[in-house]
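In this view, the complex is presented without one of its protein chains, the others remaining in place.
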Amino acid sequence: MSRIQVSCTVNGDPVDFLCDADGSLLNSLRDELGLTGVKEGCGTGDCGACSILLDGELNCSCLIFAPEAEGTTITTVEGLANGDHLTPLQQCFLEGAALQCGICTPGVLVAATSLLNHNPNPTETEIRYALAGNLCRCTGYDKIVRAVREAAAQIRETSA
Amino acid sequence: MGTLSRLARRLADLVGAHRAALQPAVCGPGIAKLGATPLDGLPSVGLARLRGTHLKYFAPSTVEEAVGLLAQPNTKVFAGATDVIPQIRAGRPEPDALVDLKKIDRLIAVQCTDAKWIIGAATPTARLTANAEFSAEFPGLAEAAGLIGSDQVQSRSSLGGNLCNASPAADSVPAMIVNGARVVIATANGGTRSVAVQDVPTGPGRTSLAPGEFVVEIEVDRAPARTADAYLRMIPRTEMDIAVVGVGVRVTLDESGKVTDALVALGAVAPTVVRVPAAEAALIGSTLDDAALAVAAAAASAACNPIDDKRGTIAYRTHVAGVLTRRAAVIAGQRAAEKNGASR
Amino acid sequence: MTIAEDPATTAPGYKWVGTRMIRPDGFEKVTGRARFGADLKLNGMLYGHVLRSPHAHANIVSIDTSEAEKMAGVRAVITRADFPAPSGPAGDQDLQRNAMAREKVLYEGHVVAAVAAQTRGQAKAAAEAIKVVYEVLPHVMTVDEAMAPSAALLHPNLMTKGIDPAPTGPSNVASRALYQGGDLDLGFAESDVVVEGTFTTKPVHHGYIEPHAAVADTTPNGRTTLWCSSQGHFTMRAMSAKVLGWEPSRLKVIPAEIGGGFGGKTTIYLEPLAVRLSQKAGRPVKMVMSRDEVFRATGPASGTKIVAKMGFKNDGTMVAAELWMAYEAGAFAGSPAGAGSMTALAPYTVANFLIEGFDVVVNKPKVAAYRAPGAPMSSFAVESLIDEAATKIGMDPIEIRLKNAVTEGCQATYGPKFPRIGFVETLEAIKNHPNYQIPLGPNQGRGVASGFWFNAGLNSSATVHVNEDGNVIVVTGSPDIGGSRASMALMAAEEFGIDAARIQPVVGDTESVGYNDQTGGSRTTLATGAAVIEACRKILADLRGRAAKQWDVPLDKVEWVDGQAQHVDGTQPPLSLEDLAKGWNRTGGPLTASAALNARGVGSAFSTQVVDLEIDPDTGHVTVLRYLTAQDAGRAIHPSYVEGQLQGGVVQGLGWALNEEYIFDRNGKMENASFLDYRIPVASDMPMIDTIVVEVPNPGHPYGVRGVGEVGIVPPLAAVANAVEHAVGRRLRDLPLSPVRILDAILNKDC
Partner (left out) sequence: MAHVHFSAGLRSSFTGGVADLVVEATTVRALIRALDERFPGIGEKLSSGTSVAIDGEIIPDADLEALAPHAEVHFLETLGGG
């Protein structure tokens, strides 16, 4: 059975992969491209662990057919940091202990990145609603919200 | 009805709002026309790559192409796919081909003329709600569209998908109905037809679309002066839930603040969205005073024909439909008063 | 005021304990590099898929795998025929029957067969092609149904333990726990105020975001490597071996990073299946559950029914308590009814009490431990009634608890006397917090509740190596779920007197370190930490000896201060850890030490919490306005992760209280097996969780650690119910307090 070839840009690299028409982009990212930082928590778009940026927009990669990625630009959690240089969000998550088990963390970081791209100075409420699609069962969200707020402040300071 | 509709009929349950974004707009038998052309300057998946694959994926770039593809048996169109993928995972029978409508320019567009707004059926709701003019003119519809799923889902959900999934709980449908929205449907013979939004869903998971048809655009006439809408839903959490009850209200006021026109539509309280003429009648001629609101709320409750299920009870839905009708009417009235004729 | 807001300060007398280092595994976890259960891929790896029972209760008449075995890509199919007949103690047999159904299926989702194939799709298709003939049996879903005289029986030989005289016939009641003190009739006769009611809770799931996953690779000589995400890989080894009929040593279990457990990853599900499939196929096999499978087939916490009655004097003194409690065990015996019985009244002194706890089997997945197993449900009943009594008496809810609170030397209702504990301190902390004084508006209510959990000690090992550069490796066998590597590093840094960044904590596999019990029971920082401390102290003794050797002085002339060996008289220049490490080849060889222990000195945990809610009186919707928790941690080794445990426990408890429940249809099938309809709290549902870490050091631990993971989930159920009562004037005794229930209570207020 032949498979569909998809060409796209992932975390800055041009890549090709093969997929079935009904395969999810999540599975292709994990199995074909080895980007296992993208997590599967539900496969139905309810937990956000598989969040990616697709052409700059926040998406659940489990809800995208792999062939749809043709020609797109994708960012996963693996593409956030620049080498050893963490983003302010990543650094604030570490310093603020905004992760416990860490399974939701990749999706939360991607969603928070998307939020700050669109809204550099979000209120607590805006942060909470922006992350409502990212379930975390460990932290109770408190430290996540604080870390996002802190990162936003740092980014604003740097860019000011 | 085609295979897709048979599938859809199995959705006896109140399937959810964000699920709703993705159900096939239609399907049907016919002739396959393979191949797809570049969209937005990006190469789309070409025929050569697809040949030999059991399940085929097409990304047509024109409505005509899509119509041709849909002529093939057991073909499923999708916009956001946030429903189709979970269905496949859950083991529902797969179609033979998937047709992605998002590469068709006309389906991903928000336009405004002097007479109406034209919204591509597959336009991501995030893009629609980001349109400040649209959101100012139809705050209720914009809010309803914005309630479909998480931010992640908002990148994919669409009015067309939300409508054609035919969930009784779809958030945007009551809001479209109170704004008199119509859909432009591409027909199997290559033409188009227009029908009112309320005539599209015929029951949970069922639509009036014929085989080979799909929704191309949603049209909403420009809001008259001193007119505004509101949509409220009840969910147990604050996000990520399917509406237990959803209510859309639109009112038009005269210069004295008296209601001259009103539309009320209820979601998740019956197999399809319910218009409530008695509530509308109670509001028209009133100043949205307590007495009129009470009559409207009671009328809304009386119009409910809900079910008991895992998301709510008959008694709960019936009561809350009245509560939300009153609240949505008040909000719509305030908005209309604030507009004070400035909507055009 | 949250400690997180304070600048980091160390605990008095410590340099590293009490600081907030960046967790050693943090970089991997924020960059997507950390490898969790489902992230491993081996050459030639097959994918496994499980065929599960569609029925809640049925005899398996036959299983025909012939067609499935012939399908494309299929390399192995396993059924009950591939596992030894259940043997051993009853608990072991249950484990075996739960891993793979034998004569009958006992719940929807029970494993009937499994397939390994080249692709996921092939495995799934083949599993669906297995033909199973069932004879459907009547099912029982609740304790009431299961305890009815004519109830269908799950197990033909289940005889109730703990009742006298012993029963003559089988039932669905596995056991009764009984705790009794004083004279109940006298106690109620003395009472000025008697409160009573029947309370119910629904099964709830841990809801860890990472589904269960396992990869097994069996070589032809029978040695097997198993990678899995669990709370304890040594236990996975032992349990899997029991099901496989193997000696545990045939299995090497390598811990993956674990994406949440909360007790739910303390038992096996996929592990023995993956091993047997791999053995049969001669290839590595990976198995990952879908979310749907996680809900249908892995342990929820018990649903319960509790009939409770309590008596108080007008001054608030609790004088009588009677509790009849039935806990759903799921399909096999083993609910935490006993723990629920022991914890129910543990925070209080009460002279006269009777607690009966029944362990009842029903046709649901076998329950698994869930954060303070058994305690939240019994506490829900007791803390609700205390609140009712306080209202009737006209007493502040904190004061009535202070009036009855246990302190050091008090005898617990479950028997022993308490050592130094910090319950009163948690009550005082709440009472003195400004949140407790904030005036409430209309439709708002404030609810207080407290909770107790034992905490566990159990068995731990650690091995500590000093590298030749003077940096330190700390190997334990305790999976790190919430930052325990950071706490191990801090404790080792404190012992060595060196920067915590120079400590590399490692979670070793079953062949790299001595046995460790699971990361559970709030035990890891206490018990595994104690093993780390002991191993460090062994090396420090060794290092002092080596310094003495270099200086040619008696050992008692050498002390270890600030990361270096010092001569007590200052006659020698100090030798740093680096100096000593550099010369280890001349002083006695590699620097390494291990410690293994039955942990002792476990300190019990108490929490007191207060929630402010607002209720929409027209829809019943609840908004959590603010939340304050005070918990005795003994000593917070890494305060941020202690706060995280406290906050996470609260929010899980809020989910339990407000919206989470298993919903079954009339056929015993779960209706809401998804994160869409099993509604765990989302970020926008929650306020900040104001957190007070009370530190009453545990005298049994070198640093005073108590264990913090579990007790935080105990109070929220009653705290919410109490707040709802104060907001709407109705006492609700059935969880969850969903909008539907609350609105019903408001609208039927006068009924």
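Per-chain numbering from 1; labels A, B and C assigned in written order.
In this section, a contact is a pair of C-beta atoms (placed from the backbone, for glycine too) under 8 Å apart; a residue touches a chain by one contact, two chains touch by 3 or more.
In this text the structure is predicted, and so the values were computed from the model without any measurement.
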Original post:
What chains on display are touched by the one that is not shown?
Top reply: C
**OP:** Tell me which residue among C:Lys417, C:Arg586 or C:Lys749 touches the hidden chain in the full complex.
**Re:** C:Lys417
**OP:** Have a look at C:Gly700, C:Pro716 or C:Pro736 and name the one touching the chain we're not showing.
**Re:** C:Gly700
**OP:** For the chain that's not shown, point to the residue among C:Gly109, C:Gly263, C:Gly422 or C:Gly655 touching it.
**Re:** C:Gly263
Original post:
For the full complex, which residue in C:Asp25, C:Glu710 or C:Glu725 touches the chain that was left out?
Top reply: C:Glu710
Original post:
Taking the entire complex into account, which one of C:Thr219, C:Asn598, C:Asn667 or C:Asn748 touches the absent chain?
Top reply: C:Asn598
Subject >> Among C:Ala116, C:Ala177, C:Met318 or C:Leu597, the residue in touch with the chain that has been omitted >> reply: C:Ala177
Subject >> Missing-partner contacts on subunit C, residue numbers >> reply: 89, 161-164, 176-181, 206, 261-264, 266, 336, 338-339, 341-342, 354, 369-373, 414-419, 454-458, 518, 520-523, 598, 600-602, 700, 709-710
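Criterion: only the chains that are shown with their structure count from here on.
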Subject >> Dominant interface by contact count, named by its two chains >> reply: A-C
Original post:
Roughly how many whole angstrom separate the Cα centroids of subunit B and subunit C?
Top reply: 43
Original post:
Which whole number of Å gives the spacing of the CA centres of subunit A and subunit C?
Top reply: 29
**OP:** Give me the residues of subunit C that touch two or more other chains.
**Re:** 290, 675-676, 681-682, 684
**OP:** Spell out, as numbers or ranges, the residues of subunit A touching 2 or more other chains.
**Re:** 20, 43-44, 46, 129, 132-134
Original post:
Okay, in this complex, where on subunit C does subunit A touch?
Top reply: 4, 20, 22-23, 25-27, 29-36, 38-39, 41, 121, 206-211, 257-262, 288, 290-291, 481-483, 638, 640-641, 643-645, 647-652, 674-676, 680-684, 686, 688-689, 691
Subject >> Residues of subunit B that touch subunit C when the two form their complex >> reply: 16, 19, 89-91, 234, 236-242, 244, 310-313, 315-316, 319-320, 323-324
Original post:
How about subunit A: which of its residues touch subunit B in the complex?
Top reply: 1-7, 20-22, 24, 43-46, 48, 51, 54, 57-60, 62-65, 67-68, 70-72, 111, 114-115, 129-130, 132-134
